[in-house]
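Note that one protein chain is taken out, while the other chains of the complex remain in position.
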Amino acid sequence: MAKGVKPRVKVPKTASAGDIITIKTLISHKMESGQRKNKDGNKIPRSIINRFTCSFNGQNVIDVALEPAISTNPYFQFDAVVPETGEFKFIWHDDDGSVYEKVKSVSVA
Amino acid sequence: MSLTRRKLMVAGSSLLALSAISGTPLFASIVDDHINAFTGGADLASGSIMLDTPEIAENGNTVPIEVSAPGATSIMLLAAGNPVPAVATFNFGPLSGARSGSTRIRLAKSQDVIAIAKMNDGSYEMASAMVKVTIGGCGG
Partner (left out) sequence: MYLKKILSASVLIISANFVFAGEDDNLLIDGEAILVRAAVQAHTPELDILRSGWTFRKDSTQEIQMDDFDNPAFVFVDQGIDFYNAVDGTAGKSCASCHSDVEKFAGLRASMPRVQNGNITTMEDLVNGCRTERMGADAWKWSSSKMTAVTALIGLQSRGMPISVKMDGSAAAHWSKGKELYYTRVGQLDMSCANCHEENYGNMIRADHLSQGQINGFPTYRLKNSKLNSIHARFKGCMKNIRATPYKEGSEEFKALELYLASRANGLSVETPSVRN
């Protein structure tokens, strides 16, 4: 597990059925690109979040493949349809095998 | 706010589009490879994909961009002048609310940022925008 990795998501708490909502996500992660060199002149190996997914009640909203050109503390903003009350699940996959998760509920009146 | 953004859509066939990509010859072929792998060599249309980038990046380390292509199933982003041109690929699922995404990327130098969308009718769209990345004066 990489150190100090903390996800953050912004999702409205309520919506009407069929609404399109905007979701924002951020995760604190260094995103070591593999291009930087250390003091001895050797390349620091790549270590990034390589995949981000968002699903709602099990159905996929977005699935992003990340490369080293995504900035430190990867940020994504995207839209989702909310058909009913349920749970958004956000998952980030790290090169080192770690998986970070965040869950947010939305209730539909 | 719209005055300070430059939205650029490149019109033309895939050949013209590919030749408009800037970057060293070495990088250009890697960019071609990425595009061909994504499109299978299909023609690239334009007009249905929008790529929004700053004209001049305040800092190449964190450049906010947005891409949008209504009717797309996925969008691939490339940075033609980066040592590794691949940036990200957005794949939209059944509950996607809009075929768009915003993120922040690293640009090593002034270069073209390229977006290729795979549309749900099997066609492909492309947009490209030049982003200037300056070396700061005195950044501390």
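Worth a mention:
In order of appearance the chains are A and B, and numbering begins at 1 in each one.
Everything below uses one rule, namely that a residue touches a chain if its C-beta (ideal position, glycine included) is under 8 Å from a C-beta of that chain, and two chains touch if they have at least 3 such contacts.
What you see is a predicted model; the values in this text were computed from it and never measured.
Partner chains of the missing chain, restricted to those shown and counted over the full complex, are A, B. The omitted chain makes contact with just one of the residues B:Met50, B:Ala80, B:Leu95 or B:Ile116: B:Met50. On the side of chain B, the interface with the absent chain consists of residues 1-9, 11, 46-48, 50, 52, 54-56, 58-59, 61-64, 66, 68, 70, 100, 102, 134-140, using the contact rule stated above.
Contact between chain A and the unshown chain involves residues 4, 6, 8, 10, 24, 26-28, 71-73, 75, 77.
In the analysis below, only the chains that are shown with their structure count from here on.
Centroids built from CA atoms put chain B at 20 Å from chain A. Taken in their complex, chain B has these residues touching chain A: 61-63, 66, 79, 82-98, 100-107.
For chain A in complex with chain B, the residues that touch the partner chain are 20-22, 33-35, 55-56, 59-72, 74-81, 83.
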